[in-house]
Each structure stands twice: as structure tokens, then as C-alpha cells.
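The structure that follows is given in the form of C-alpha cells.
As you look at this complex, bear in mind that one protein chain is not there, while each of the others sits in place.
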Amino acid sequence: MDLTFLLMTLLKIVLICFVFAMILGAILTWGERKLSAVVQDRIGPNRASILGVTALGLMHPIADMLKAFTKEDFVPAGANRFLFAMAPMLAMVPPLVVFAVVPFGPGPDFVIAPLDTGVLFIFAIGGMGIYGATLGGWSSNNSFALLGSLRAAAQMISYEVSMGLNLVGIFMIFGTVSLSNIVLGQGQLLWGWLPMWGIVVQPVAFILFMTASMAENKRAPFDLPEGESEILGYNLEYSSMRFALFFLSEFVEIVVIAAMAATLFFGGWQIPWVDPQGTAGGWITVGQVAAFVGKVVFLCWVQLIIRWTLPRFRYDQVMALGWKYLLPLSLLNIVATAVVLAML
Amino acid sequence: MTAELLIFYFMAIMAVGGAVCVVLPPFGRNPLHAALALLVSFFFVAGIFVMLSAHLVAVLQILVYAGAVMVLFVFVVMLLNLKKDELKGARWTPWKVFGVGAGLVMFTKLALAVVVVTEGETPVNLAAEGFTGYGGIHDVGAALVTTYLLPFELTSILLLVAIIGAVLVARRQTGGAS
Partner (left out) sequence: MTGVPLSHFLVLAVALFTIGAVGVVTRRNALVALMSLELMLNGVNVAFLAFARWRGDALANAAVFIVMAVAAAEVAVGLALVIALFRHNRSVDLDEATRMKG
């Protein structure tokens, strides 16, 4: 446990959690508004400027932050002050911690903690996100907020089940739950030419995983815990930076889902047919890290498109989808994978 | 005092502190506060598991206890939404004082016993032959599907029975005799 190791780890945490995840999350708030504008044939945010530079509206996240910081920090009467203050932090921290096991490039240098239990760790920490939403609603002393947090708890715990089961197929094929090893496994070639990416060998699991994880993130079309048009949701009493934390945590979760999907289904840092063991070093390694970041940005964009093009579900439909369709389908997927693997 | 010992003391004190907060009336009067205190305790117990090289079990501790069991507790507490008068609080009766006293006696006896019995025990060297991967997913998984295959399968049946039982007990009776 020498000093260089500690300093390197700290540097990695700052680079990955704060520079990569938080800034990408902030840019996504801009991306979401710009994309919705494109979908609805509008121009979108374009006014905020620093010394006349608008940069396509990219100054808006900065303006939003300044606004959030300067607004009144309101605590409703009868609220549980301690839990009310804790809830936004509990929502924000788990998605950032998850990045500890995501490999950004080949070898142990590009991951904060190369755990053997990688994916399980992500599920364990990711499951903590429920507490932010539920406690936020409960501590607000507001019936609508409580309703929102009950919905959030029920929805998230339901979809976590199928989210986990979807990945069992991947574990069976690559024989590991360590993210670094799964990425290495995806460097193999199928029939000598097709990269063995997760989406190639487990296409059904990819669709189910994206559905379940978007439901886990509580965004439209699964935004029932927030339910803007009926109950306003668990964060209804929040204002200023506390609200902004809930808001930003959703966007960081988009990045988390994109990073997980890129790692498990799109080969992580692998560039097809180039240096599958990740031992080349030099510019190839730079290219591999860039490939990972590119995949993450692409999958973020996919999630935003889904959010702005699909209609919302009703609450009973969300529950039915989770338990009656996703869960049996992911179990079937496991059985099918097992049969195929046994025959090979 | 080594760094390990310091970390152990910190985690043990947090785990026991959380546990005390669950049980002690002023804090644990509200079931939600008790649940959160228990959550803190579980987290630090998971840390203790990591110190014992049981990495898989530590992750499962957070996954199962903190991620599922405690969410269920919090969910039920919020669902019942107990009002202040239903919570009446804990009254100190002579029997409860007796219960706490008995607990203290039990703790002293057991703690003294384990300290005496385990004097001078040294752990196996995990770096040695045959112990690589101890507590990892391969090691524990292999044990579950070989030596413990029958208990493992029975556990799944138990879980199934528990699911059905829970649904049956908790569901509202519609129609019929209710």
C-alpha cells in the first residue's frame, strides 16, 4: 500500500467519477434538451452565453448549475430534516461508485478496482440507489411524494430481478463475472471473423437489459415514480441544489447504464480485429480508450432517443411488463443459452 | 496498533453502533430509523467480511441484505405508514430491564469464553498452496454445486415456498369469507 498506488487511485477516481461521469452527465442534460428540440422540430436551448459565446447552447448546463446554487433551499414543514438532506446524496453516490469496476481500457491501469466480483458489485451498489428515491419521498412529509417513493421502491426492486437474470447468459458464455475478463473474452472471434461481442451472442439479453435498466433509472417511458402529470413524484418538495442532485443522478445513471452495456454487450474497449489482448500499448491503447468512450456516448444517445420517442406506460403496465414479460423471457434466455452451450 | 486493527475497530464500532440504534428505544422508536440504522450495521459487517477475505459473501451481504431485505423493510414501513399513536414507543418495564441484564450477562460469558478458547490461534496463510482464490466466486460456487448441492437446491425450494406463502398471507382477501 505505497503512496504512488494511493495517488494513482485518487487520480483515477477524480478522472473517472468527476471528470468523465459528472461532466458527461451535465452535457447529457444539454443533449436531452437539444435532442427533444430536434425530435419536436424546435431549435432548443441557444441563448446562454459567456462573452457572446453560446457554443450551440452548451453554456446552459453552467447556467443551470448557477441557478440551482442560488435558489432558496426549501425544507417543508414537518419534514425529517436529516433524511431530507441525506436522500439526494444517497441518490447521487451509488451511480458514481459503480464506476470503480468499469474498465476504461486494457489492463489494470484503466480501472479503479479490478474486482473479481465485478458485475455483482455493480448490482450491490446500484441497488442502493433505491434509498435515495424512497427516503426523499418519505422524509418530505407529503402524500404525493410518499406515493412516488412507494412506486419507485416497487418498480426498482422489480426490475432489478430481471436486470440481474439477463446477464446470467453473458456470465455463462464467458465464464466470469469480472468485467475486465468479460471484455477480454469479447475479443475472441466467432467462426474466425465475427467479434464475439455480447450483443452478437446474447441479442435478446441486450434488449431485455436495456429495458430493465431504463426502468431502473425511472425515466420515461418508465417515469411513473416521478409521474409529472399525476403525482409529481418523490422529489416534489425538493428545490435548489438538492433537486439538481436528484436530476443529475438520473443523468449519471444514464452514463452508468451506457458504460455497463458497452462493457458487457459492445466489447468494452475492444476495437474489432485490433489487438484483442490489449497488450499493444502506445496509440492503439489510446484508440481503445477512445473506442470505449465513443460506445458510451453512443449508448447514451440511444437512451435519450428512446426517452423522447416512446409513449409512457401506465403503472400497472410497468409492473406487468417487469414480472410477466421481462422475467420469464430472461429465464427462457438462460435456459436457451444453457442448451446451446451444452450442445457445443 | 496496526492499520488493520484500526480499520477493524472502526468498522466493528460502526456495526455495533448501528445494531444498538436498532434496538435502543429513543432512536429505534420509529421503525424507519431502526431500518436505516440496521442498514449502516449491515454495510460495516460487509466490510468485516472483506477483512475476512470472504469477498463474494461481502458483496452478497450488500446485494441481499442492503439491496433487497432492507428495501422490503423500508417499503413495508412506508406502506403501513404508522402514525405516532400507533407507535406508542417503548415503555421500560421490569421485564425489559431484566431482558437487557440477561443480554449483558450472556455477552460477558460468551465473550470471555471465546477470548479464552481462541487464545493463540493463527490463521492459515492464504498465499500458500491450495488457498488461492479463497472466498472468491469460483471457490464458493464450486462448494455450492458439489458438497452443498442438496442444501443449495433445497434453498431454492424454500425461496419458492416463501414467495408463495408471502403472497398468500399478505394479499387482500377478495370475495369469499373475509
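All chains are identified by letter, namely A and B, in their written order; residue positions are counted from 1 within each chain.
Here is the rule we use: a residue touches a chain if its C-beta (ideal position, glycine included) is under 8 Å from a C-beta of that chain, and two chains touch if they have at least 3 such contacts.
Quick caveat: nothing in here was measured; it's all calculated off a predicted structure.
Undergrad: May I ask you to name the displayed chains that the omitted chain touches in the full complex?
TA: Looking at the complete complex, the unshown chain comes into contact with B.
Undergrad: If the hidden chain were put back, which residues of chain B would touch it?
TA: That gives, for chain B, the contact residues 2-5, 8, 12, 15-16, 19-20, 22-23, 28, 31, 34-35, 38, 41-42, 45, 48-49, 51-54, 56-57, 60-61, 64-65, 68-69, 72-73, 76-77, 79-80, 82, 86-88, 90, 96, 99-100, 102-104, 106-107, 110-111, 114-115, 118-119, 121-124, 126, 130-131, 134-135, 139-140, 142-144, 147-148, 151-152, 155, 158-159, 161-163, 165-170, 172.
Note that in this section only the chains that are shown with their structure count from here on.
Undergrad: Between chain A and chain B, what's the gap in Å when you average each chain's C-alpha atoms?
TA: So the centre of chain A lies 29 Å away from the centre of chain B.
Undergrad: Any idea which chain B residues touch chain A in the complex?
TA: So the residues of chain B touching chain A come out as 32, 36, 39, 55-56, 59-60, 62-63, 66-68, 71-72, 74-75, 78-79, 81, 136-137.
Undergrad: Which residues of chain A touch chain B in the complex?
TA: 83, 115-117, 120-121, 123-125, 127-128, 130-131, 134-135, 138, 146, 149-150, 153-154, 156-157, 160, 177
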